[in-house]
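Pasting in a structure now, in structure tokens, and then I'll have a few things to ask.
Let's look at subunit A:
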Amino acid sequence: MAPEPPPLLTMDGITKSFPGVRALDGVDLEVRAGEVHCLLGQNGAGKSTLIKVLAGAHQPDGGAITWRGEHVTLKSPIAAMRLGIATIYQELDLVEGLSVAENVYLGHEPTTAGFVVRGRDARTAAAALLRRLGHTEIDPARLVGELSAAQQQIVSMARALSHDVRLIVMDEPSAALDPDEVANLFRIVADLTAEGVAVVYISHRLEEIRRIGDRVTVLKDGRAVASGLPAESTPTREVVALMTGRDVEYVFPERPAQLPLAEPLLTVRGLTRRGEFAPVDLEVRPGEIVGLAGLVGSGRSEILETVYGARKAEAGQVLVDGRPLKPGSVRAAVRAGLGLAPEERKAQALLMLESITRNVSVSSMSRFSHGGWLDRGAEFKAARRATRELSLKPDLPSAPVRTLSGGNQQKAVLARWLLRGCRVLLLDEPTRGVDVGARAELYAVIRRLADDGLGVLLVSSEVPEVLGLADRVLVLREGHVVHTAPARELDEHRVLDLVMEGSPAS
Partner candidate 1 sequence: MTQPATPAKQEGPLLDGGGPRKSTSGDGAGPWSGRLFRPDVRTLSLIGVLVALALIGGVTKPDEFLATSNVQLILTQASVIGVVTVGMTFVITSGGIDLSVGAIVALASVWATTVATQEYGFAGILFTAVIVGVGCGLVNGLLIAYGGMVPFIATLAMLASARGLALQITEGKTQMVSIPSVLDLGERDAYLFGIPPLVLVFAAVTVIGWLVLNRTTFGRRTVAVGGNAEAARLAGIDVRRQRLYLYLLSGLCCGIAAFLLIVLAGSGQNTNGNLYELDAIAAAIIGGTLLSGGRGTITGSVLGVLIFTTITNIFALNNLESATQQIAKGAIIVAAVLVQRRTSHTP
Partner candidate 2 sequence: MPETPRLSAAATRRNLLFGAAALSSGAFLTACTSNEPKESTGGQAADAPVADDKPGKPVTIGFAGPQADHGWLNAINVNAKERAKKYKDVTLEITEGSNDTAAQIGQIDTLINKKVDVLVILPADGKAMTQAGLKAMRAGIPVVNLDRIFANPQAYRCWIGGDNFGMGLNAGHYIGEQLKDKKNAKVVELAGLDNLELTKQRTEGFDAALKNYPNIKKVARQAAEFTVESGQAKMAQLLQAQKNFDALWNHDDDQGVGALRAIEQAGRDDFFMVGGAGALSAMQAIESGDSVLKATVLYPPTMAASAIDLARALGQNKGIGGMAEFEIPSSITLYSAVVTKDNLKQYMSTGFK
């Protein structure tokens, strides 16, 4: 590319807000024809919002998009598709009950007289696309549900190519692939770019970005902190520094100087679920916060849910106070004193139609009942004490829980376990959906609970959160614990190195 061609796509000062969150705060992005442009950034930096704007799934609040020199608005996914922008999401959006060819041509089937689908033509065309992608072994007539994850991704790509595509957005395409499949993916990307198609490539793996990327844009807190860096020559350190440098420093509560020496409350030995995580050992002592750091798909949430019995362990033991728990039984875990604040609060923890009180008391109902008969006065008072303990606002125990902010909903979940008298709290992404101001308060609450003698096992994809809050940190990569250390001996760069490069340090 000797003379600088005009950029294929320019995004200029894109902003997008959701209630309580400013997801994109003036992002600039420039993509040239035939290049692989990598997007980097931590979770919550705004990558997925940005690609959804690009795909037409989200409408930006402000900013301009220029496509091949013309100002455009991407009103809908179809509008983006018509311009030649295709997106391959991490969660593949294929219809499992339809065939490969039907999926590829879903919504733009070759037809006779406008409505009679010419199935044979679709299969022939799909076969040609699959050949172009180097996957002749996929039969266009097969059901997508019968294919492997890697093959499904190929189908998704074939679908993108079935349009006259000029830009393909790939959201962590390598996450579900093994090394051979990744090599094939890279070959496809190379072929596409050789044909002049641009690729926006999102990945957490710096090594991949070095291998196939041309330029890198780094997002942080909804802004592009660096654009158009050369992918090959920018040092890892600089990229990580760009990703982690923060405008808002979280205020973390102080750690106790020394943890009291005590027998572990929670002991996990050799806990295993194939395909999710390798044998895991860990201990949590009273007053201790243990953090699990890792990327999405590293097995952190799965470990937490298996400890809790929500998933059944294939091997290994969970012991509370030295007594083993019945595997796969949430009730046994709760009875032994475990409490989970799950990642998806609304879907997994809260009864959205119910009041704060009822959400708090749901795990302790037997304490307020005599022969199944509820003493609602006692229930109300106890729930209110628990919510006041955590400064849940507003202090209206009869208000529906759905009216609370994210942070206060999380407090309602914590109050539930506080009321239950739980001994070990399992926190999965405790600050997800909680705005920045409320986080510090939540951190203080968690630390206070630990100071009062609880054990806490914390999972977070936000490295600073784990480092700031936990006493001890286990770093996970693809289901393996790659490093264990006291939090004060680690810094963000080191953890990001570990989770992204995966060089085992222990």
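Behind the choice of candidates: all candidates are chains of the complex that A comes from, given by their letters.
Here, a contact is a pair of C-beta atoms (placed from the backbone, for glycine too) under 8 Å apart; a residue touches a chain by one contact, two chains touch by 3 or more; residues count from 1.
Note that this is a predicted model, so its numbers are computed, not measured.
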item: Of 1 or 2, the one touching subunit A somewhere in this complex; value: 1
item: Residues of subunit A defined as touching candidate 1 within the complex; value: 308, 310, 330-331, 333-335, 337, 340, 342, 347-354, 357-358, 362-367, 369, 372-374, 376-378, 380-382, 384-386, 389, 394-398, 416, 418-423, 448-449, 452-454
